[in-house]
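Apart from one protein chain that is not included, each protein chain of the complex appears where it belongs.
Letters A and B mark the chains as written, and numbering starts fresh at 1 in each.
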Amino acid sequence: MRATIRIGKWLFLAAALVISFFPFYWMARTSVAGHDEVFSAEFSFLPESITFEAYARAWTDGALGNAMLVGLLVTFAILALQLLTCIPAAYVLAMHRRRWTGKLFGFVLLCLLIPGQVTMIPLFIGINQFRLGDTLAALILPFATSVLGTFMIRNQMMSIPRALMEASEMDGLGPVRTMISVVVPMAKPGIAAFSVYSIFVHWNDYMWPLLAARSPEIQTPPLALAIFQDAATGFDYPALAAGAAIVTVPIIIVFLVAQRHFVRGMSGTEITG
Amino acid sequence: MTAVHISNVNKNFGQVKALEDINLEVQSGENIAILGPSGSGKSTLLRTIAGLETVDTGEIRFGGELQNRIPPEARDVAIVFQSYALYPHLSSRENITLGLRHGKKLSRAKADARATDIATRMQVEHLLDRKPRQMSGGQRQRIALARALARRSSIVLLDEPLSGLDAQLHASLRVEIAGLLQSVGATGINVTHDQADAMAMASRIAVINKGRIEQLGTPEELYRQPQTLFVAGFVGTPPMNLFAVDPATRASPFGAHVGGGDEPVTLGVRPERFHAGEGDPRSPEVWRTGGTVVLIEPTGRERIVHLQLPSRESFALLMDSDSVPAIGEHLSVWCERSHVHVYSNTTEQRLGNARERGVSLHEHALVSSM
Partner (left out) sequence: MRFISRAIIGTTAATLTLSLAACGSSSSTGVANQPADGASVAAATDISQCTAEGTTIDVAFNSLAKEPMEAAVKVIEDRYPGLSINAVPSVSTDYGELTQQIVADIAVGKRPDVIMTGLGQMQFWVDTYNPVPLDKGVLPETYQTQFLGAGTARDGVTYLAPAQISAPVMAVNQDLLDAAGAGKAEDIKTYEDLLDVARQVSDHTGKPSVSIAPSGLPEWYTQGLVQNSGGTLVNEDGTAAFGDAAGIAALDIWSELGRDGLEAGIPAASEAVDIFTSGTLPVTMITTSNIASISQGVGDKFDWMPIKLPSIDGVQDRALPAGGNGYMVLSDDSCRAAFSGELIGQILTPESVMQASGTQRSYIPVDTIARDELLASDQASPQMTFAWTFDNKLTQWGGGFPGAHTAKIYDAIELMDQQLQTGAETATAVQDAVATIDAIVLGENS
């Protein structure tokens, strides 16, 4: 009986593994298969012939080198700004509760309810009024803070025992030093989880860069890949898959690095005093 | 070395009176305990001394200087928190030095030297590089204490310093803490719900209940003359037996009473003041009662014997291990009139012992009048 359950669990996990890895495998397979083989009716696990021609095409036609540099710059600049703004905001909302902080937090949460499309055009107008249209700043500044980030980091900070705040008050650390030396290290899982989320979202963002970045020099990876999706005449699937594979690599690296913290942050960390 | 003076302190949380008219003087270098059940306001009192809570009215002075508007880090006080409140991501050394470096603005070298010094004194140097989760409860408590002492404050506050520790550690650590506080010459105030801890660590104890100090005194004073019904029922293991006197008939388990005025009262007798047997039948100083043995608790040298009265109330007495009755047996007991405490039902204050108050039994009054 026990053994059956064990085997069942293993089978379930194995199935989950296959389901989650299959798209990656298929992406890799498509990227090295010829264009005509993409439309083959018969399923074959390995392509008949392997060619890396699609990678070359993706890299040069999509100008992926430059796009990845821009993407990294934009993504990490956004993350840095978001952490600079969200951490102090979350800290005040979580640790210095007053009568108005509850209302203020409710107000911040309301922002989560507003869909992105609603603010996109006003944001675009605003960015252009600052004469930042079609610049790197236009890709970065609108995301200088994140409501979700404030929310996630605040929630993490809420789990820090009150007594630690009092200990730091008795130690005379002051609010800023308390934040840096006590609260931030203890909120690390939440900060890491949000960081991974932010990097994912902004690395993959398409609509805003499509509006804000018109010059080829500042185009991000998703825009670079768009060139292979010809809506009218069909997609260049091998190049698209090769491009996607190249563009996914940094994200996988980020996830592997942050994985430990990320998983803890998602499951709600336990802090012992 | 600083004395603490608390005068007329009041503190409300909304409608709840947390502290009511608190007056307390702690001598410089003295070690006192604040004893009370949970929710009595003892932690609030400690936190107002630390500066973590403000007072609504009243004054807190250290060495004569008013503290009310001084933030906690600027007060000459250190606190050991109930849950230790060690920073979990920092080593013991960093826990000790963080406040010294950033609060007290000591250089890293000086702060490290202090940490090493106090750790050596407390024989916990080997723990300096461990993080809290790598230490046992007792080790964490020692590091929390080291962090407080490293501040070299004149006043050290301890909030339930021994809760959550096993019994053996409990007993040894309370002696150790008391000794440490004495050796550094700090004024110590520790909050506890455990009277054994309070008596072992403190020269004086303030018993607090519902935000009021019921009695302040040495352990002996608290034991000998509990000033209020609450203290009588709280201090002592087992606590004092309390017997209501029926206001109409003026009868208690000892019989009908005469004398002592008309005020409704409650009588109190410590379990160890009862003796088995009849006592001197002719002496008006001997009061008798009795009951059915319902429970016998061994405590080592002695036994606590619980007797049930016909009214189904029960009371306790201490007996030697070698003369223990059987359960269900009827046992007669007696005590001396001067060992019976008399408390006012209205003020809950102690009025004196029965002899001082002139309370006697009706039967004796008849005898003496004959």
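Everything that follows uses one rule, which is that a contact is a pair of C-beta atoms (placed from the backbone, for glycine too) under 8 Å apart; a residue touches a chain by one contact, two chains touch by 3 or more.
Predicted model only: the values in this text are computed from it and were never measured.
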item: Sole residue of A:F12, A:W26, A:F52 or A:Y206 that reaches the chain not shown, by the stated touch rule; value: A:Y206
item: Sole residue of A:P47, A:G71 or A:P142 that reaches the chain not shown, by the stated touch rule; value: A:P142
item: Hidden partner chain, residues of chain A it touches; value: 35-36, 38-41, 85-86, 88-89, 91-93, 95-96, 104, 107-108, 111-112, 114-121, 123-126, 128-129, 133, 142-148, 150, 165-166, 169, 174-176, 179, 201, 205-208, 210-211, 214-216, 219, 223-224, 226-227, 229-234
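In this section, only the chains that are shown with their structure count from here on.
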item: Contact set on chain A toward chain B in their complex; value: 161, 163-164, 166-174, 177, 181-182, 185-186, 271-273
item: Residues of chain B touching chain A in the complex; value: 50, 52, 71-74, 77-79, 81-90, 98-99, 102-104, 132-133
